[in-house]
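This report concerns only the one structure given below.
Excluded from the complex is one protein chain; the other protein chains are retained at their positions.
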Amino acid sequence: MNTQFWLIQAFNGISYGALLFLLASGLTLIFGVMRIVNLSHGAYFLLGGYVALSVIAATGSWLLALPVAAAVVAVIGLLMERIFLRRVGFDPLRQVLLTVGFAFLFQQAALDIWGGDNLDITPPDMLRGSTVLGGLHFPMYRIFMIATAIVVGTILWLMMEKTRAGAMIRAAVDDSEMARGVGIDTSRVSMFIFALGAFLAGLGGVVGGAFLGVYPGLDFEILPIAFAVVIIGGMGSLTGAAVGSLIVGLADNFGKALFPEISYFTLYAPMVLILALKPTGLFGRE
Amino acid sequence: MLHKLGGSCSWMVVMGCLALGVSVSRTSAAAEELRIGFVAPMTGGFAQVGKDMSNGFQMYLDEVGGSFAGAKVKFIVEDSEAKPPVAVRKAEKLVLQDKVHMLVGGLLASTGYALAPVSTRQKTVYIASVPSADDLTQRQSADYPYVIRTGWSSSQPSHPFGEWACQQGYKRIVTIGADFAFGYEVVGGFQRAFESCGGKVIQKIWPPLGTQDFGPYIPTLKKDADAIFTLMAGPMSLQFPKQLADAGIKKPVLGGGTSYDEFVLPSMGDEVHGHVSALQYSAALDTPKNAAFVKKYREKYGKVPSYYSESNYTTAQMIHEVFKKTGGKWPGAQKFIETLSKMKFDAVRGPVHFDDMRNPVQNVYIKKIERKKMFGYPNDELWNTVTKTYPNVSQFWNYGKTEFLKQPVYSRDYPPCKFCE
Partner (left out) sequence: MFLTDRGKLWTVFVIVLALAILAPFASAYVILLVTQALILAILAMSLDILLGFTGLPSLGQAAYLGMGAYLTAILATRYDFGLGWSFWVVIVLGILIGAATAALFGLFAIRAAGVSFLMITLALGMCVWGLAYRWNSMTGGDNGINIPARPKFGIQLADGVTYYYLVLFFFVMSLAMLYVLIKSPFGRSLVGIRERELRMRILGYNTWLHKYIAFVIAGGFGGLAGVLWAHLNGIVSPQVVVLATSVDALLMVVLGGPGTLVGGAIGAAVVVFLRDYLSTVVPWWQYVLGGVYVLTILYLPGGLMGIPARIRRWREEQAGPGQEKKR
């Protein structure tokens, strides 16, 4: 257990956290604005991967697959929000079950469309192999994941802090009654946020597809981990999602490397602890 | 209306539907119908493997026109989702509802351990065509009188492989194996044989079954090892060598059979060139029988057969042979097992017969991955070239049956890692 070990493990943990951030940032935004616990978010992630595979099969372009898959998933999310979630109103339990129902529907649809095989997205050659730095091998794809998360995180932050839309969203997060009072169309804000969340999940699915594979069941494997991020970071907070992703990525990685017997416990126990001490998570607000 | 404790018509309707829906059982059991319940994962991460399994069986059925010596075969496939409890429920359904004569299949060792008690409970034949859990035909074989294995036991190829590793001059080996019964048995068998000829296993790592990100594990591999022994299953097989290569590790890699089986080999890249594994089958086995099998299978399903395909193809062949003897009549569970276990077969994989604990005795092939042309196919492809054959390997290797059975079954902690630092 020398410095090399710690360095490379930390790097691995951060890169995994970067992938989680793509998924969790959408989840947390949806929660923050709409108070919806979206259990079909894992399905969005998986669908993103599948759509990307189709795009790659049709056009051969991985670069094109990124935005197309994310956009397709965003449209699915948008429709789901407009047609169904809207009608349920504010009732956490019913929202949860509705989104679970959709998760099952998506699962079956994916199985019918893409089959049950274990698929894998092949990234461009440029992102394969690894960079050697000081005798350590840093896989290119992991570097790419970190870069993507940073870019996406920055864009989200700029949008939230510097634009009018962002101000409206923040107002809706803080107090949707008040926001409506000052003339913000919260319904449209909700629609936008839900689509954005789905977009990010779909994007995550494409990026993650080359790393985790694309296969039935991935949706419900990744979902609880994304929730761990959101719960630790604080529901509704973008900063929280970033910090939470790092914590979970590192906890997961070091947990597996150092305490394999209780590795998932090391992931969820801190979550419970944080919730017990600060029920709103690290950066969440009451 | 808070306490609506009490029934309404809906309750009746639901229960009625349930009862009606499921009691439509097939009662017409014509004497010459043979019902085979096939349990394999059709969805989830192992779906590809499950497809290979059922394809193998189906191909034989098609070859003989769907009947075994006059008995019409009804082949019912149920999806186990690669989850043992689901497999158990589906098996119960096959036995209780479809009244199958035998269960075939199962994939993971854990599924094998879960299905065997069902066969005992229901007094139904269970042919473990793939699950290789050692104890099914070892320490627990007396508990499962209706189980017979047509595939292999997990540690069976590992024993000669361990010896082979010694002969290559490897002294110190690290193992990384999927964290479940199958992994323990393949790695355990290798460790025992390797250490009994002087080698040392200096580290054992157990990533969970289904791990896709080996990031946490690869950096922990000890740098001073001569070689790495890996045991992967399902989708893990594809990811591990890729990530190992990405991390810049260039040590020789040995693997349990499933790490480099043909179910995944075509999707692999040149990073696996030169990796060596051991199993009772290779698609590159250079015999006329196998050449014909590979060509036919490939033509039919568009891919090279894996050991999963071969094993189930051969299983179908074996059942057929038994029915030839009985004149197309179902002989009863006990008699079926008795007859089958005394027969000798000339299978695609080579000669096979059974030991008295109903496990096959067969060749084990040491296979090296090479990119080359084979069987007249035009392109260079990755093949598991057979470099050495250990003939007639028994599950007890050369340890002797009684001696072997005195040891506990291989597990996470057995054999103990004496040389781990």
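Lettered A and B in written order, each chain numbered from 1.
In this text, a residue touches a chain if its C-beta (ideal position, glycine included) is under 8 Å from a C-beta of that chain, and two chains touch if they have at least 3 such contacts.
What you see is a predicted model, and the numbers here were worked out from it, not measured in a lab.
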| item | value |
| --- | --- |
| Among A:Ala10, A:Leu64, A:Leu78 or A:Val96, residue touching the chain not depicted | A:Val96 |
| Full-complex contact with the absent chain, from B:Glu32, B:Asp179 or B:Glu321 | B:Asp179 |
| Residue touching the undisplayed chain, where the options are A:Trp114, A:Phe227 or A:Phe283 | A:Phe227 |
| Residue of B:Leu96, B:Cys197, B:Ala292 or B:Cys420 touching the missing chain in the full complex | B:Leu96 |
| Subunit A residues touching the omitted chain (full complex) | 31, 35, 37, 39, 84, 87-88, 92-94, 96-98, 100-108, 111-112, 220, 223-224, 227-228, 231, 235, 260-265, 267-269, 271-272, 275-276, 279-280 |
| Contacts of subunit B with the absent chain, listed as residue ranges | 1-12, 14-15, 17-19, 21-23, 25, 78-79, 83-86, 88-90, 92-93, 96-97, 109-110, 113-114, 117-118, 121, 143, 179-181, 206, 208-210, 412 |
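In this section, only the chains that are shown with their structure count from here on.
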| item | value |
| --- | --- |
| Gap in Å, rounded to a whole number, between the CA centres of subunit B and subunit A | 36 |
| Interface residues, subunit B side, partner subunit A - complex | 42-48, 51, 179, 205-208, 210, 212-213, 215-217, 219-220, 234-235, 238-239, 243, 246-248, 267 |
| For the subunit A and subunit B complex, residues of the former touching the latter | 4-5, 8-9, 12-13, 15-16, 111, 115-118, 120, 128-130, 132, 137, 139-142, 211-213, 215-217, 221, 252-254, 256-257, 260, 263 |
